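Only a part of the assembly is drawn; its chains keep their places, and the rest are absent.
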Amino acid sequence: MSAVRDRLQQFLAFGSLIAIFLFFSIASSSFLNYSNVTSILFSTVVIGLLALGTTFVIITSGIDLSIGTGMTLCAVMSGVLIVNTGLPVWLGVLGTILFGGLIGFVNGFNVSFLGIPPFIATLAMMLVAQGLALVISDSTPIYFNDEPGYIAISTGHLLGVDFPNAVLVLAVATVIAAVVLNRTILGRYTYSIGSNEEATALSGISVRKWKLAIYTLAGLFTGLAGVMISARLASAQPGTGIGYELQAIAAVVIGGTSLAGGKGSIVGTLIGALIISVLNNGLQIMSIPQEWQNVILGAVILVAVYADMARKRSSTV
Amino acid sequence: DDGGETTGGASAGGGGGGGGEQPYIAIVSKGFQHQFWQAVKQGAEDEAKAKGAKITFEGPPTEQDIEQQVTMLTNAIQKKPAAIGFAALDSKASAPLMEQAKSANIPVIAFDSGVESDVPVTTAATDNKAAAAEAAKHMSELIGGKGKVALVVHDQTSRTGIERRDGFVEWMKANAPDVELLPVQYGAGDQAKSADIAKSIIQANPDLKGFYGANEGSAIGVVKGVEESGKKGITIVGFDSGKAQMDAIRSGVMAGAITQNPVGMGKQLVDSALAAINGEQQPKVIDTGFYWYDKTNIDDPKIAAVLYE
Amino acid sequence: MNLLEVKGVSKAFPGVKALEDMHLDVRAGEVLGLVGENGAGKSTLMKLLSGIYEVDAGVFTFAGERYEPTSAKHALELGISIIHQEFNLMPDLTVAQNLFIGREGGFFTSERALNARAQALIERLHLPLEPKQLVGDLTVAKQQMVEIGKALSYDARLLIMDEPTAALNDAEVEVLHDLIRRFVTPGTGVIYISHRMDELRRIADRITVIRDGRYVGTRETAETTMRDVIAMMVGRELDMDAQPVGVREDREVVLSVEGLSTKDLLRDVSFELRKGEILGFAGLMGAGRTEVARAVVGADRTDGGTIRLHGREVKIANPADAARHRIGYLSEDRKRYGLLLEQEVGANVGLSALAERFQSWGFVKDKAMRATAREYVDTLRIKTPSVKQTAKNLSGGNQQKVVIAKWLVKDCDILIFDEPTRGIDVGAKEEIYRLLNQLAESGKSIVMISSELPEILRMSHRIVVMSEGRVTGTLDASDATQEQVMHLATQRRVAA
């Protein structure tokens, strides 16, 4: 009983998510129904995937600014592989995810072997990916309209009843991320490096190699996000991507992962991402004038995090 | 080879064949990555090639980046081009730079929308407000003059955003009293975000009749949102072209859209610049026009010429 | 008159009663020694006095008045100056900036004036420091000196020192004791916490003993023996004669280091370590012992020198390479280089051996890891409610035991222990000595760097003495004396 409560309280903003959800359910009759809830989940997919990957990086006390445009570059790559080159969908998807891994690998190399601060290394990658997406695509969207199998990855209904596959993908990815972070040696070292990098190194662990692995892993999620967004839009849009990184990082941080490293959880990240999309959806459903939406969004995020922190503080000390 | 001469007013197809050193035209646009601006760039590049001129084409990442555009224009003046093409994000903010260009003896051609300054030799633009009014007119006809209509616009502060919103809203207010307009929502022209907005609107307004998307990203986003929500019978009217929008129109998901003539605008821009370099007289304003297109006329050669994929 | 009175003070943390009905008094003009096992509650009491924690129950009386500390600032204003067990220094600031933080005098600062003030203080207190050095670049011992200088520079009435000598060797301890004696006047008093009994005998006027958060008793130092004090502390008699037996001349040389140099300090350092041997490293502060250790395990770059393992030359570029060659290094600075403060005890204990002992197919075997951690919590008597406790919530000495456990869990052939007993109580020290002997018996080789000469003399088979980055001699421990070691440790480098 109390163990369960303890586990829940670990996740900084869990109570707030519930509160926000309840508020909208009461405030608007259009909020709480099957199709709106699935559409909230659906709209969480891309940010959610990016946030999952970047949770690892942030727990090592790094940061990844390249996920937004990196995702776009992956989407373009997917277009090149599947539409332009004509690879079968499954192979193209695999290739795209691996390409995402490559982006992460380069970030990881720059951070751990060249010793560039993560902010700069991934900022540089953000710019490079943005440019390359335009160069490779010739600044033109690549359309997947002739690849229904690809589009179905996002909007198909494996589980029937209007439950889009994209949500399934997010769910599976979340489980994988949680298992990797909590149950594997990679996850354990992620926390160790973030807690005390020097102590970890002096414990005989090859911190550089593990960091490389962690950034590469984050890159795989970027690749998957690239697949999911291009499948949803049935096109790779080379000019987009900027801004997604901030939203994903925000989801991670709202979910209780500390930018100082060493602390964080996958469930927290998912909750953070959900808080953002529930708020966006609820405010729109309630037809709040848009210029006020941001004001309210900001205030609610502040209150949500504060309330959960206060609750946590009072219950443990 | 592309037949369609520019639409609208008189154009001065300038003579300047490329003798010796090619004249250099620096073009600072409102954007770069969007398909609309890529089409303008395409038109300008083709024309420059044909007429023997050299161009560069630049624009800030979003239509909010006014300061960045001003810096781009400053840098363009530094390069001492033979002429400058400029699409102002804010018609007043760049007025001082116009003076600077003038004192450096560089003729300026405004395009897409005007500048509040008498420096530009000519302005090659379309009337976004009139175009949006045209969209409103078609929307009203399509839904029988009454019902709820929602607007998804790319942003609330850029000129194109404001004009494409206001043109639509004002026409409806004046001519279709039974059409109820929902509060305008802004999706930054991002397809995914616009789709999410569209779905929320559908959730909150099950009796929604029509959707207006004010640029390519918004329009396609609306199409996605409607498709994803599974809701039938909503009339969608869009703006700009692009393959996805044309497909949506062909398949009937979208009723129709307004397109401007970006390729023609780019071409006109280069023509006017060359004319200005040669000191030729030009009209103050050159209207590059806009068109309504739908299933019925999309393959019409005249329309097909102004659409871009 | 009593300067400070503590009455009926209790403090509990989740799962731990750190203090219960504690009482104690400090007389004006005395040094009160405070002793107790690791986790007895000493530091907690000091943190209550400085306003870091709030008491659950009980009262403080300071100079005759009720004292309810609200913040560190409050304590300082009343004239209570504290050196905490864990350093509270700003590594990115200079020595001078650290010494006078909060007392710059005026909104605008002058670096020159500040350095001059610092220089004056340093000279007055005979501290081996330079005002402009960055504190982050200092060794632990020098950082400790900065803390001492800072605490003494306040015009305090009560000076509280929580294990100020844990990182110091005998010569520096003497310097500190002189400073303390000069500090004590009829109006001032000192609380001096230490695990070193010989030191307490010399400096403390009275000694108060606490056990498990409770007051046990107070003795006049002159009228008691340290054996009694220890018995009060641990609640039993200690068997204190663990001694390594026999010289290991005949054994195989496992590690041989030749001509090791670094850019900054080390010059041509050579030594050999034999199988089953405990090799002590002695020297004064800054002699370069830590630097040798770090260079051997590849934590710092070297400028030359060869390392041979079992006669074969090896390249060790980083600690991971060292681990691959089964060499482990325990740092003298547990907080900075040893612990994952935010992680649980189990994760800390299992960290080094994670890859080889506690995983299969990449999945961590948490049960096995916690079970092992529990074993070591028992053997080393680590005081913690469970192995799931966060490391930072442990007392200083218990944290030290956690890092020791980390290296005991990993099966290394060569262990380099840098100040392993820093902050560990007498009883637990004996336990660790016993374990080290056991390891040596079983054929492991140990380098033991320590600033406590008696410890070095008692535990080592042979002793390497260093001074100013060079090895000045190697002694056979069976006939080495304190004087011999000190002689070698103070050999200056001959000016060129």
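Chains here go by letter, A, B and C, matching the order in which they are written, and residues are numbered from 1 within each.
Rule of thumb we're sticking to: contacts are C-beta pairs under 8 Å (C-beta built on N, C-alpha and C of every residue); 3 or more make two chains touch, one makes a residue touch a chain.
Note that the coordinates shown come from a computational prediction; the quantities given were computed from them, not determined experimentally.
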| item | value |
| --- | --- |
| Whole-assembly formula, with each chain kind represented once in the display | A x2, B x1, C x1 |
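Methods note: only the chains that are shown with their structure count from here on.
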| item | value |
| --- | --- |
| Centroid comparison with chain C (C-alpha atoms), farthest chain | B |
| Rounded Å distance, chain A centre to chain C centre (Cα mean) | 43 |
| Gap in Å, rounded to a whole number, between the CA centres of chain B and chain A | 33 |
| Rounded Å distance, chain B centre to chain C centre (Cα mean) | 71 |
| Chain B-touching residues of chain A, taken from the complex the two chains share | 28, 30-31, 33, 35-36, 39, 42-43, 46, 134, 139-141, 143, 145, 155, 162, 164, 229, 232-235, 237-240, 242-243, 277, 280-281, 284-287, 289-291 |
| Interface residues, chain A side, partner chain C - complex | 183-189, 191-192, 195-196, 198-207, 262-263, 316 |
| Residues on chain B engaged by chain A in the complex (per definition of touch) | 32-35, 38, 61, 156, 182-186, 188, 190-192, 195-197, 199-201, 203-204, 206, 220, 224, 227-230, 242-244, 247, 309 |
